[in-house]
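Okay, so here's the structure we're looking at.
Note that one protein chain is taken out, while the other chains of the complex remain in position.
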Amino acid sequence: MSTILDCRGLTKRYGNKLALDHIDLSLDRGKIIGLLGPNGSGKTTLIKLLNGLLVPTEGEIFVDGKAPGVETKRIVSYLPERTYLNRWMRVSDLISYFCDFYEDFDRSRAYDMLQKLNINPNDRLSTMSKGTKEKVQLILVMSRRASLYCLDEPIAGVDPAARDYILSTIINNYDENATILISTHLISDVENILDDVIFIQNGHIRMQDSVDNIRMAKGVSVDSLFREVFKC
Amino acid sequence: MLKKLFKYEWKSVSTLLLIVHGALLVYALIGRIGYQIYFSKFLSDSSNTVMGITTMFYVVVYVFGIMAVLLMTMLYLAIHIQKSFFSDEGYLTHTLPVSPTQLLLSKIFIYWVWTILDLIFVAASIAILLVNKETWPAIVYGFREMWHTLTSLSGLSDILNNIVYLLSLCIEFFIFSTGLLIFAVCLGSQFKTHKVMGSVLSFFGIIILCNIVDLIITSITLPGGFGTVMMITRAGERVTNYSYIIETLWYLAAGIFFFFGSRYILSKRLNLE
């Protein structure tokens, strides 16, 4: 399967609100892709559907050719927007937990990253600052050798130095066979590392193109194009 | 995978539960020691009012304590399940490469294990408090009588009696009650707002429904007809009480329905906030 993700007529309705409106989307393997859109455009909904945390109202979604389930969860590594880890756990406990359930978890890589950041594995999450917690969550997600990484707003809540670190962690752990899907509204920070971008608004896909094409054909950065496309 | 899930379930709930149950044992121990001291020193002075009041106070707290522990264990486990499946923690739970069946089974097992431990601790604390050379024979006698009365309800021969009764108790608890609890938690998640309230409502709602079904079954199958409260075996006549067996089968069926219902909600109707 050369495409890692396929959506056909994918729709998600919450009561009266249409979060995703008959989306058709295909993502190739081996790329870093930005899912860009304003708040409430459907980015998180799409990612949650991908991970089997939501059920489609209509349409289909396939990860590596399969519907979200046990098999897809093995190959997808997800970083949610929120703190979802038990605050009482120590970092070392979390690493053991991930090791236990995910075959592709690389323990040495995780400890390596923790050490570089001077994070003590014996600390509990509850004692850490928000930025440090985010870094720990990112380390856990990037230490897996997954086929698809879904990072939902990985740099939104942190200072610029931490952002740089997070982005370089993402690049340095990147495997050419894997796909990284980054959902964010902070475009100028991530543009330089993206291969492709998808613009999404009100549950519709406005555009899907490579960063190079945009820059060459339109002579503007993706950030500028975004501001133009999503002008209020 | 199931073993691993269970391992983490255990780690997650046991600390608190062990402390609470341990405290219960300690309380019983204090009672027993206090009793020994009192009676060895003030044996003649048994009309001491202060001691009398203290003892009564102690016993009242103890009884409430037991009820609180029993209730708390059940609630704590229910809340744990709710959090694990439907709160932010759900983001972790539901992205693990395990099936909804495995998730459910791990929760069911931890619930069984801790409810049994709960009862063992309570029994142990009572034993610590009450059991000594004099009281033991009376306790054994009391249990035997209770057992006999209860098992005679089914109207079958003695050994079969015991087996059937035991089996029905097991089914009722392990399958029906556990299923009910988990299904109520899952139903709660389907409410758009106030999910916890939803779980509580579902819980009592289902109980009411089950009681109605109970009533219907009893009235249809009980040999003496509707209104018969207890089977009394008449001299020379053993009347088999089919209603008992059918009730048990009904609990079994309901329990199985609850399990599959929960699984359905987790796999096809999961919508995590």
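A and B label the chains in the order they appear, each numbered from 1.
The rule we apply is simple: a residue touches a chain if its C-beta (ideal position, glycine included) is under 8 Å from a C-beta of that chain, and two chains touch if they have at least 3 such contacts.
One rule holds in what follows: contacts and distances are computed from a predicted model.
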| field | UniProt protein name of the chain not shown, from "NADH-quinone oxidoreductase subunit D domain-containing protein", "Glutamyl-tRNA(Gln) amidotransferase subunit A", "Lysophospholipase L1-like esterase" or "GntR family transcriptional regulator" | value | "GntR family transcriptional regulator"
| remark: The omitted chain touches A
| Residue, one of A:22, A:109, A:124 or A:215, that touches the chain absent here | A:215
| Looking at the whole complex, which of A:106, A:195 or A:209 touches the chain that is not displayed? | A:195
| task | For the chain that got dropped from the picture, name the residues of chain A it touches. | result | 30-32, 167-168, 171-172, 174, 176, 188, 191-195, 211-212, 215-216, 219-224
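The definition used in the following text is that only the chains that are shown with their structure count from here on.
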| remark: Separation of the C-alpha centres, chain A versus chain B, in whole Å, is 44
| Of all residues in chain B, those that touch chain A in their complex | 1, 4, 8, 12, 88-92, 94-99, 192, 268-272
| note | Given the complex, residues on chain A that touch chain B span 15, 48, 51-55, 69-71, 73-74, 76, 78, 80, 82-86, 97, 100-102
